[in-house]
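For this depiction, one protein chain was excluded, whereas all remaining protein chains were kept in their positions.
Here the chain labels run A, B and C in written order, and each chain numbers its own residues starting at 1.
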Amino acid sequence: MSQAMAGAMQPPFPAERGIEVYNKKLGMWIFLASEVMFFAALIGSYVILRFGATGAWAKPGIVLSIQITAFNTFLLICSSVSMVKAYAAIQDGYQDKMKFWLLMTILGGACFVGIQVYEYIHLVEHGFLPSGVREGSHLAELVENGTLPAATMGLYGSTFFTMTGFHGFHVTCGVISMLYLYLFKALPGKYSPQDFGGIEVVGLYWHFVDLVWIILFTIVYLV
Amino acid sequence: MRRLSSVAAVAAGLLVLALRPAPAPRSTFAGSTVTGKVKFVGKAPANPAIDMSEEPKCKAKYTTTPHEEIVSVNKNGTLGNVFVYVKTGLPADAKYPAPATPVVIDQNGCTYHPRTFGIMVGQNLEIKNSDPLLHNIKAMGKKNRPFNISQPNAGMTTIRTFTTAEVILPVECNVHGWMHAFVGVLPHPFFATSGADGSFSITGLPAGTYTLEAWHEKYGVQSATVTVTGSDSKTADFTYTAK
Amino acid sequence: MTTVAATAQAAHAHHDDRSFIQKYIFSTDHKIIGIQFLFLSLFFLMVGGLLAMQIRWQLAYPGKPMPLGNLLPETMAPGGVLLPEYYLQLVTMHGTFMVFFAIMLLLVGVYANFLIPLKIGAHDMAFPRINMASFWSAFASGIVMLMSLFVPEGSSRAGWTMYVPLSARHDYSGAEFGQEMWSISIILFGLSSILGSLNYITTVINNRAAGMTWFRMPLSVWALFITAILGLLAVPVLAGAAIMLLFEQILGTHFFDPAYGGQPILWQHLFWFFGHPEVYILILPAMGMVSELIANGSRKPIFGYHSMVFAIAGIAFLGWIVWGHHMFVSGMNPTLGSTFMVSTLLIAVPSAIKVFNWMGTMWRGNLRFHVPMLHGVAFVAMFTIGGLSGIFMAATPVDMFIHDTYFIVAHLHYVLFGGSLFAIFGGIVFWYPKMFGRMMNETWGKIHFWLTFIFYNGTFFPMHIIGMAGHMRRLYDPTIYDFLKPMQPMNEFISICAFLLYGSQIIFFVNFWWSMFKGKKASQNPWNDNGLEWTTPSPAPHGNWDTLPTVYRGPYEFSAPGASEDYLPQNRKLPTDRDPVLSPAAGH
Partner (left out) sequence: MHWWLPPQGSTFAPDIDYMFTAILVITGITFVGVELGLLWFIFAYRERPGRKAFYTHGSTKAEIIWTAIPAVTMVIMGIASNGLWVKIKGRNSVPANAYPIGVHAKQFEWWFTYPGPDGKLGRTSPALVAKTTNPTGLDPDDPAGHDDLVVRNQMHVPVGRPVVAYLTAEDVIHSFYVPEFRVRQDVVPGMEIKSWFEATVPGTYELGCSQLCGLGHYKMRAVVTVHTQEDYDAWMQRTAKEKGEPTS
């Protein structure tokens, strides 16, 4: 899309009156309300399926590696903190500090996605699939000897990959938007203590994604 | 996943075939004939009776209670509806054109005619409905794309073809749970089904050693090996025993 | 479209240096996006109707070759005889097109886009580019859905409610690509709907003109605002469910597969948790629009404006706790059935308030029967039938008998066609001058209205009767059942009315296109209405106003004592009016 066109797409008129929250931030809050419903549908289904299932659920720590994901959770929480740092920095007018913390956030998010991809590859190798356990795999042996419950492994795979996969997708979207902000807004110095809407709005999104992960980590990995 | 693994299996199969030594050019002569009988030993089990009382238009086509012909033992002690085909031994690079005449499967009196049959890859399968009521035709191919179509009126015909060799591809009607047919889809014309006298005959075989396989829906598979010169006639019999 | 918009641009001298593509294709102007949605949704309305005609042919003359049926491919109708699998595709796609791509886009896509900024006095939506993205994802979604009819095995055939396991397993349904495309299309549609909703909500909250307080907002804006909230919160649930369905289809997950502990009823809960708010998404904007049409036609303020607002909010709130009434006989815990019955019956209360308030608005009015008013009154009359027939189904024991029969088909068409679609037709005629700068032909509009009204009732009222006789839905050939054979003359009557009903829409179609080029030039305020959209030229220019209007009163001050005319625009300053005190500008 050409520069001229992008310019033409900006609302060409001064904004109007309303409540004390500017449009983009209000829009993000509203969008997050929608996201809450989306994750509520996925997590709600998980809860219904897990507790409505006849038969036990796989004990935590057998299929999934808690250590590595705990580290990943720590990483994501850190990136939330660094986002706050970036926000505070630009609020006080420190451009360089803002750029640094924003970059840290991007790195944290990217590492999270990377580790998740690594985790997925590892799981698939061990025979854990969205459709359950692959025949003849390591996990199939565990099902065979009773370490893992045969009846619910299909649901376990379905819910695990759907929930964590969509969360990973959200993190990826967040990383891409932050990268956009970093390259096209932060580096050219377009933010100032008067105008840092992008940081604040994407920050909101980032904290939301982080919050969702804490819930997911608890109910999928720990319980 | 399942689709993927079947693709992998087919690919592996093709690779194996490709690595074989190239056979001698095939003669264009009539070729050898393999005939045989499928014998049946033991007491024939009773076939389940079909309760067609809720399908009066089909029931009217029968004078006695119809049975599902799972095991059709002939009077001469042979077994019908056994699908016999050349499993291995044909040259890997040989191409056999599909005949222009279609194979017809007729739905008449709420049963499939024929019940077990072979068809070539690419050959037309003409599905005919002779009953004035709904039949659906569900072909549950694993290597072929499955289809599930329906024919609500008498006289309807539908043409379908299969793209990949598959023995056996089951066909069923879900409106009438007793209706089953079994299709052997092959890339070559060397197959036959044992008939009312239990015999079969495979013609036009080029010289070579072949593994024949016989398939029956209840009693499973048996194999036999024959070597032909390309112009002779050989016999290969199979014997199934009641279980 | 291009010529129309060209006329639109010629009509005023607003400075505009956007290129053609920016102006009319990848436009960020809410009015152009609204008109794009209009064309898209009218197209789907036409297609959906065409599918319905084929359904009606089969039901009236089961197994007989359909006229022009030979044009259809062998896999759909060999020799013109519709096949059961094609019939089920028709049923599924008719529902899907009409609910998602016709009515929902017409109400939420067209009217929310076109009206919200014009009615609240804003230059444009809060996020014009997101608005554009919303249209194009709806467009993509519609194309995917339409294309699914032409892939091998045809489109989805599990009914628009897509009950699992039928929809999840292609060995059960007989369609693979079509089912997957349905899921993909609905996910895209969900994205479009969420983007649209967040835009409408932000715009209404933040971009109102000075003096446009909450309770000076027109009821159509109220309805669209509350609808947007419903859409924002309900559609992501559908998107989540559609994602699960898609994974079930392509990845082999087991959410709904009982063999692995999955629950088929879970889909129904998710679908109807979305689906019932969706029902109100499909009617609330129509109610809002009808309020405008009736107040205008009656030349009287809306009777009980505040209770109208609270009724909309009440319906929207109750809409969240009634989804189970679609599932009384689904095998759900019967105790839940009792709860859902009570909440469902309570919806009758706000609905009744609305009907009586519309009647109150007409009471002692000065009724002007222009085409929009005719449609408005027809809405009230027909919605009453649709609402009342809903009570039968709310009562659980009665629902047990008439569930999944033609009674429910009659009910939902009385609400969606008799309700929403009449409002939509009225709305199109009413706001047509603001969209295209010309009036639609009045005489042909009236002829279209009366023919539609008569054949519509001829089509859908008898469905109550065959429903009472136990005629099930989605039957390819009802004559299989002895108890339905006597109903066949009625089925034939319904079908003939349906064909005439569809034929009558040609009048609207011709009128719509003819008026666009040859219609009477519209003045700025052809209906003598009070809303802010009538204070800008017809068609409204890019940016709507150079200087935004200031609002001094509510939108329904018709026949006010002291006013020179029988209407009093919201922005007209009378000597007694004081300027609104503005807080410091907040939004940016």
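Simple rule for what comes next: a residue touches a chain if its C-beta (ideal position, glycine included) is under 8 Å from a C-beta of that chain, and two chains touch if they have at least 3 such contacts.
Bear in mind that the values here come from a model prediction, so they are computed numbers and not experimental data.
Asker: Where does the absent chain touch, in terms of which shown chains it meets?
Answerer: Over the full assembly, the chain not pictured touches B, C.
Asker: Pick out which of C:S220, C:S298 or C:N441 touches the chain that's been left out of the picture.
Answerer: Final answer for the missing-chain contact: C:S298.
Asker: Write down which of C:I205, C:M487 or C:L532 is the residue touching the left-out chain.
Answerer: Per the contact definition at the top, the residue touching the missing chain is C:M487.
Asker: Return the single residue from B:N174, B:T211 or B:T227 that touches the missing chain.
Answerer: Once the missing chain is taken into account, the touching residue is B:N174.
Asker: Thinking of the whole complex, not just what is shown, which of C:G79, C:P152 or C:P334 touches the missing chain?
Answerer: Considering all chains, including the one not shown, the answer is C:P334.
Asker: Just name the one of C:R129, C:R368 or C:K446 that touches the chain not displayed here.
Answerer: C:R368
Asker: For chain C, which residues touch the unseen chain?
Answerer: Looking at chain C, the ones touching the missing chain are residues 84-85, 88, 91, 157-159, 163-166, 169, 172-174, 258-259, 262-265, 298-305, 307, 329-331, 333-335, 337-338, 341-342, 345-346, 348-349, 352-353, 355-357, 359-360, 362-369, 377, 380-381, 384-385, 388-389, 391-392, 395-398, 400-401, 403-405, 465, 468-470, 472-478, 480-483, 486-487, 489-490, 558-561, 566.
Asker: Go through chain B and note every residue touching the omitted chain.
Answerer: These residues of chain B touch the chain that is not shown: 48, 51, 53-54, 68, 70, 133-134, 136, 148-150, 172, 174-178, 180.
Note that only the chains that are shown with their structure count from here on.
Asker: I'd like the Å distance between the centres of chain A and chain C, where a centre is the mean of that chain's Cα atoms.
Answerer: 34
Asker: If you look at chain C, which of its residues touch at least two other chains?
Answerer: 252 - these are the residues of chain C that touch more than one other chain.
Asker: Two or more other chains in contact with one residue: find those residues in chain B.
Answerer: 1
Asker: Which of the residues in chain A come into contact with chain C in the complex?
Answerer: The contact residues of chain A facing chain C are 5, 8-9, 11-13, 15-24, 26-27, 30-31, 33-35, 37-42, 45, 48-49, 52-55, 129-132, 151-152, 154-155, 157-159, 161-162, 166.
Asker: Mind pulling up the chain C residues that touch chain B in the complex?
Answerer: Touch residues, chain C against chain B: 63, 74-75, 78, 81, 83-85, 152-153, 170-171, 173-174, 252, 476-477.
Asker: Residue numbers of chain C touching chain A in their complex, please.
Answerer: Of all residues in chain C, those touching chain A are 18-19, 22, 26, 28, 121-124, 126-130, 132, 194, 197-199, 201-202, 205-210, 232-237, 239-241, 243-244, 247, 251-255, 257, 260-263, 266, 269-270, 273, 543, 548, 582-583, 585-588.
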